[in-house]
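Omission of a single protein chain aside, the complex is shown with its protein chains in their original locations.
Here is chain A:
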Amino acid sequence: MDFKPCVNIRKEWDIVGARQLGREKAKEIGFGTVDQARIATAISELARNIYLYAGTGKICFEIVDDFEHKGLQIIAVDEGPGIRDISQVMEDGYTTSGGLGAGLPGVKRLMDHFDIISEVGEGTEIRASKWVR
């Protein structure tokens, strides 16, 4: 495991900052164009959810390099309202904001590993990783 750079999400343009840093990391690790696009899109979804539903939070990156996997982990953390029913928000089309409701299930499909921990009133932490093939 490597050091952990983070981007704070406070305003809409911070989403772009997080995306750029993530893409840079992905390029460094050796991901191809398609995976870079997948990673950038996943960051965009998670960062926008923070901006929309929690107000503020951060996106951190961890380079994974152990005997099992080599890749990038995105960690999205906020201290927002939390999610009551996780299986519900993981359904395609579920949205409370009139969006497409494809963000979270989409991130799960874009990435190789997806983990979500949330507590109502406490916040949400999502970890999503992609492995280099």
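Methods note: contacts are C-beta pairs under 8 Å (C-beta built on N, C-alpha and C of every residue); 3 or more make two chains touch, one makes a residue touch a chain; residues count from 1.
As a convention for this text, contacts and distances are computed from a predicted model.
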{"item": "Identity of the absent chain, which is to be given by its UniProt protein name, from \"ABC transporter ATP-binding protein\", \"Ring-1,2-phenylacetyl-CoA epoxidase subunit PaaA\", \"RsbT co-antagonist protein RsbRA\" or \"2Fe-2S iron-sulfur cluster protein\"", "value": "\"RsbT co-antagonist protein RsbRA\""}
{"item": "Option touching the unshown chain, where A:C6, A:A102, A:I116 or A:V132 are the choices", "value": "A:A102"}
{"item": "For chain A, the residues touching the chain missing from this view", "value": "12-13, 15-16, 19, 33-34, 36-38, 40-41, 44-45, 48, 92, 99-100, 102-103, 105-106, 109-110"}
